[in-house]
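Presented below is the structure to which this report refers.
After this line comes subunit A, so read on.
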Amino acid sequence: MPILFQDKTKGKMLCLQFDRCKGCELCIEICPKKILEKSTKLNRNAQYPPVMKSDTQCTFCRMCEYVCPDFSIYVVNLEVA
Partner candidate 1 sequence: MSLGDIKGEADLPEHPLVANKVIYLAKLFGGVKSLFCRGCGYGAIAQWIGNIFYEDKLDIHKYPIINGVGCYTMIPIIMPGKILMNLHGRGLAVATGIKMANPELKPIIIAGDGDLLSIGTNHFIHAARRNLDCVCLLLHNLTFGMTGGQVAPTAQLGQIASTARHGYMQEMIDAVELAKVAGATYITRCTTAQPIQFMKYFRKALKHKGFALIDVVSQCVTYFGRHNKMAEPVEVFNWIRKNTVSIKQAKSMSKEDLKKKFVTGEFLEIQKPTLMSEYLKLIEKSQEVK
Partner candidate 2 sequence: MSVDIYNYDLKPGKKTLIGNAAMVEGALAAGCRFFAGYPITPQNDVPERMSVRLPQLKGRFIQMEDEIGSISAVIGASFAGLKAMTSTSGPGFSLMQESLSWAACVEVPIVVCDVQRSGPGSGIVSLPHQSDIIQAQYGGNGEYKVIAYAPASCQELFDFTFEAFNDAEKWRIPVIVFSDAWLGHVREQVIIPTLEEINEKIIPRKPMPDEIKGWVPFSKKVNDEIVVPNAVPTIGYDSFPDWLPSVSHNPTGFPTEDSLVSYKMIEAICDKILKNEDKICKTKSYYLDDADIAIVTYGFPSRPALAAVRQARKEGIKVGLLRLLTVWPFPTKIMHELSEKVKKIIDVEINWGQMLIWMKANVADNTQIHFIPQISKLHEPKEILSKIKEVA
């Protein structure tokens, strides 16, 4: 759940801090490839964080990271893990 997507060839992964998300859906709205959707699992803030749609690829454009107000969804390099 926390690691939404990883691509070893590009060396990056998309992470989500599940319990920090406030469910505002701005990342789902702004994603240019429309690969995120609202999950059905509640987090500790009583909100529904995003989850990847099946059979989709993230291009690591970071638009979701930029628009998130809560530092909850972000791209990191694989060596950091």
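Operating definition for what follows: contacts are C-beta pairs under 8 Å (C-beta built on N, C-alpha and C of every residue); 3 or more make two chains touch, one makes a residue touch a chain; residues count from 1.
Per the selection procedure, all candidates are chains of the complex that A comes from, given by their letters.
As the structure is a prediction and not an experimental result, all values here were calculated from the model.
Undergrad: Which numbered chain among 1 or 2 touches subunit A in this complex, counting any copy?
TA: My answer, from the options 1 or 2, is 1.
Undergrad: Quick check on the complex: what are the subunit A residues that touch candidate 1?
TA: By the definition above, subunit A touches candidate 1 via 2-3, 15, 17-20, 22-26, 28-30, 44, 47, 63, 65-71, 74, 76, 80-81.
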